[in-house]
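If you scroll down you'll find the structure; I have some questions about it.
The complex appears here without one of its protein chains, the remainder shown in place.
This part shows subunit A:
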Amino acid sequence: MSFFDSLRQKAPFLDKLADSFTPTLTRDEKFRLKYKLPANENILEDTNAEVSFATSIKDGKGHSDRVNNKGRKTAYVYSGRLFLTPHFLVFRDAFDHSSCVLILNISTIKRVERSPSESYEFALLVTLYTGAKVLIQFIGIRYRSEQFCDKLKLNLKENIPNAKTLPAFLETSYSEFLIAKNILGKKDITVPRAGLGQHFKYPGNPTMVKEKAKLRLWFDYFRENGRNLAVVQTPMFRKLIRIGVPNRMRGEIWELCSGAMYMRYANSGEYERILNENAGKTSQAIDEIEKDLKRSLPEYSAYQTEEGIQRLRNVLTAYSWKNPDVGYCQAMNIVVAGFLIFMSEEQAFWCLCNLCDIYVPGYYSKTMYGTLLDQRVFESFVEDRMPVLWEYILQHDIQLSVVSLPWFLSLFFTSMPLEYAVRIMDIFFMNGSITLFQVALAVLKINADDILQADDDGMFIAIIKHYFQTLGQSAHPDSSDIKYRQITKFQELLVTAFKEFSVISEEMAMHARHKYEKGIFQNIETFMKRTQLRHMPKTFNLSSDDLSNIYDMFYQSIETYKISMGTGSSNMGFEVFIQFLSKFCDSCRPCEKDKDPAFRKQKRNFLQRLFDNWDSAHIGELTLNDVVTGLDKLVTVDLLQAINYFFSLYDTDGDGELHREEVLQLSEGLLLLTEPWKSGRYVDLLTKKRIEDDIAENIIKESGGEIATMNQIELPTGVTIDEEKYKVEQAERYLKAASNFLQRSFEYAKAVDLAEEVNLIDLSDDEGEEKRTVKQKQLESIKANAALDPTHPKVIDLPTFRMIILADETYELFFSNTLRSSVHVDEHVNIDNKNKVLRSMFDGILADGKRVAEQVRRRVDSVATRSSIASVESTPTAAASSITTKEEKYDDLDDFTSEHQPENEELLQSSWFEIDDANETSTKAIQERSFEPLSANSSEEKSNLIEFEA
């Protein structure tokens, strides 16, 4: 997995692979899936073996000829593979993996002994709780067999506490009841608590004779092959399921086939615990469940009683607590209502768990991606198997999903009469979700002739509805052959589904899911994004494009959350928040100074403050709406609002005043936020203006004051900008602003009455150099200003704070522009995509060169009109020295004066040296790009001129 993670960081597109609906299963996962074992049952050992079974029952009724003289049965010997997991012993034959499948929970093992064997070196005789014996003859190297036995011994030892729970568990089993009553002659034994059908009758009109005959068959099977936690599944087992499980056995067989029984045994008491722990709590899922309780199989009499409703409520709410990612989805109520007719609450609960996890993953998830995907897969099957019908459906614009979606989602429970739906469920739990496809295809196939006459959705639906309502009728009512006439439509459906469409395999479904999942996920993500953007809080400063961009960045950051699957938390924790901001906020980007632990600490402090401010629900997590609202405030175009907001970040008690400690923290925050400009990683508008002024000044000098008309202006051909100089100037300006800020803060602070001991001097230890200078200055200010005497506490209020900020050109600009433009919500950030980063930097340089040239030209315009004033205007520093003309670089420059581009304000605000070590490149780029020969377009310039004068 770590390998995959590292790959993922390198190539974001691989993320898609990780999201895959069906990631390649490991051997253990495949094994668990096949035998429906709980999640921790990994294969510990496996070996080739031959296995034979002997039942203990000496009731004389064994009419098989497999009973030898001694009364002990000898049975077939199966050759195959034996697996050991922490709690199971699983054997499957080598022939077709289904002639003999033994799934044995080791709690059922009473004794294990070495058995003398003539033909094998190594054999174990396993005695079960029923007295039945399993003879395991190991094939292979001796020491491997020994190893297997040692592991088994160990497991058995560790399992002793579990084994003690077996008798209580078996009391809940109908098969045990059946055996106990009929073989052991316990007539007074009570029927284990089962489904609602026990009291409210089972659906349909099963003739008692048939039900009894079926029970008899199962009784025989259990006696011969074991049952519940220790059962051998043979082809007979599956045959008995196909002919229809008797109602009284149904709950247990579903539970067994689905593996829910293993979950219930391994998690004894869990269901009760979940219910008790969450008693009285409410949630959205609970509200939704309540709405549907009376709407679940309402025609079944138990669901018109409080008892039935209560059971349904318990199971659904317990599941919503167990798996909050899914919570509750309509259709689950119907499915569970179906389960509860045959199962106890606890059985139904675990059955629902395995249904959602193993059988139909994603069907009931918040985005229902599994449902959407399987509908697409189903359509592809229809297209493939019944092309004529498919063509017809397309032509007549019939929505296939209108009928098929409820089949899949409620497992035919609402579509067919209950008595038939449960027969489908018998097979579903045995064969898996492919059953749904097979039955659905068969329904269409059988009704194809009628459907081909339907010309709209209404008729199509009517045909299917009629069909389901007449499932009990003869499939061939007009046949002369009485036997033929006796075949019901339902029998015909089963034959079509499981004979004709047996070619539709689980593998085919998996393959098709792989094929369509990408498209489905994309649709879901588009839909989710659209919906969420629509529900965003009102923003004043962020455009809808910005919101879309923030949405993308937000969900890219929360890796655990899968939009399309609707799983995981969609909230942002603090660490992720830091990562998130570092992607598009210049002040939060990783930088050199991060190496300084003091700086890192300050950064974290500030971000924590911001995070807490945004965290509207005070849950230590941000929702997307929190982030949007927060960013909207951060990038406000209103200078005063920006200042107010910053003030409020520090005024945590909201009293409108900042105390000394708060002022110090605020100044730290300011230092931190302005760090990228102080260190020269970015330039602000003031510096930019300086550069432009200097260039213009230089040009005027070059021309020697002889500019008469626009046409005569010639720009110098190459200019080097003394980058270092501007950087130093800017840094000084920011430092000065910081120190001025502190000084003024304390100068203008108002005195408060209550005395407050703050030791300013103490703060200077363990600080970075930057900080120390500031502290030094603070100290100086304190000395210089009596008002700052720490023994006389002062506060500053918002108007004072505003005044102080506005008094400083740099800080004023910072709040009016620099900060806002350093938050790049408009820039689409592609995580870890280095190419993109490089390219945008280069674009920045390129555009900036043009920009400078534009400004120069404008400058010249203004100089041309007011040449005398120009020199006064430009800053009287040694600007000229920073610009040197280089004639030799004159040659191959583009003439771009003809394309008078509108200024791109965004590009204007990006810097000319975004990355320190790229200085050379950027300087060079400016040299080449900035000063190009300018042959002014006179008419255009004139119009500028007029405007200017006016």
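The rule we apply is simple: a residue touches a chain if its C-beta (ideal position, glycine included) is under 8 Å from a C-beta of that chain, and two chains touch if they have at least 3 such contacts; residues count from 1.
Following the convention adopted for this analysis, contacts and distances are computed from a predicted model.
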From "Trafficking protein particle complex subunit", "RBR-type E3 ubiquitin transferase", "Cyclin-dependent kinase inhibitor 1C isoform X1" or "Vacuolar protein sorting-associated protein 21", the hidden chain's UniProt protein name: "Vacuolar protein sorting-associated protein 21"
Sole contact to the chain not displayed, among A:L196, A:L405 or A:L547: A:L405
Full-complex contact with the absent chain, from A:P235, A:G458 or A:P537: A:G458
Chain not shown: contacting residue from A:G131, A:P298 or A:P799: A:P298
Touching residues on subunit A - with respect to the absent chain: 288, 291-292, 294-298, 329-331, 333-334, 365-368, 372, 399, 401-402, 405-406, 409-410, 414, 456-459, 461-462, 465-466, 523-524, 527-528, 530-531, 534-535, 566
